[in-house]
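One protein chain omitted, others in place.
Moving on to subunit A:
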Amino acid sequence: MTQTHPFVEIRHAQKSYGKLEVLKDISLSVERGQIVAIIGPSGSGKSTLLRAINDLDPLTSGEVWLDGLQVNKSLPHRQYENHINEMRQQIGMVFQHFNLFPHLTVRENVTMAPKLLKKISDKEADALAEEQLDHVGMLERIDYYPSQLSGGQKQRVAIARALAMKPKLMLFDEATSALDPELVEEVNLVMKKLAEEHMTMIIVTHEMDFAASVCDRVIFMDKGLVVEEGPPELVFKNPTQERTQVFLRKHLEGAK
């Protein structure tokens, strides 16, 4: 088969909580190396969509594909567990509240999953931790505990932790929303660096400036639908949909 498929593909994603439909038939695809921002008002379903990609919030119906494999394949429980664990190893995720493991040092946070899942030696694990932490500028804090770090530092460690699994795709769920304003930049810089290295990234964000400067494509969601999508210069400068215009106007006012 030489048929080319998109690197990441979401087909007819639909999700309901009881009567509330939070995702309404969303289809989109992302090419390898692309950086896509998902923006939209809170409650628009953007985080739910992101969390559906690694099946953290399973879809009610629809499919998610990564690099030719279906992520949310329907399988018997035990087989599904093995399958999804393997898929998730290829999909890094960064959370708004970091979710570092507080009982482990920075080093252990980074090496725990590779040690358990890839059976690497302690020596290899240490080298991996040093490499990944150096990459995000956190090497000096390798033996600290998360409680001894600032928010920005925690998030950089969380990114290193995700990268240590060598994922094909990185998901960012409002990675800078919980940070003090002066700490946002250090995290953005790390994300920019990943962008330059052509990591495929899907970024849910409230930061329009960042989205505009880093992303290849912007997706505006509202009420469970993709309202508008396109390159940032188009979506931000000349939005065609009224809902996008209203959202962006409000957001600009908020920023001022």
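Here is the rule we use: a residue touches a chain if its C-beta (ideal position, glycine included) is under 8 Å from a C-beta of that chain, and two chains touch if they have at least 3 such contacts; residues count from 1.
Just so we're on the same page, contacts and distances are computed from a predicted model.
Novice: According to its UniProt record, what is the protein name of the omitted chain, chosen from "Alpha-ketoacid dehydrogenase subunit beta", "Nickel transporter", "Sulfate transport system permease protein CysT" or "Fe-S cluster assembly ATPase SufC"?
Specialist: "Nickel transporter"
Novice: Could you tell which one of A:Ala162, A:Leu179, A:Val204 or A:Met221 touches the chain left off the display?
Specialist: Only one of A:Ala162, A:Leu179, A:Val204 or A:Met221 touches the chain omitted from view, namely A:Ala162.
Novice: Please identify which residue in A:Met112, A:Leu139, A:Leu189 or A:Leu248 touches the non-displayed chain.
Specialist: A:Met112
Novice: Which candidate, A:Leu56, A:Leu189 or A:Ala212, sits in contact with the chain we can't see?
Specialist: A:Leu56
Novice: Write down which of A:Arg32, A:His97 or A:Lys237 is the residue touching the left-out chain.
Specialist: Per the contact definition at the top, the residue touching the missing chain is A:His97.
Novice: If the missing chain were put back, which residues of subunit A would it touch?
Specialist: 54, 56, 81, 85-86, 88-89, 91-93, 95, 97, 99-103, 112-113, 116-117, 158, 161-162, 165
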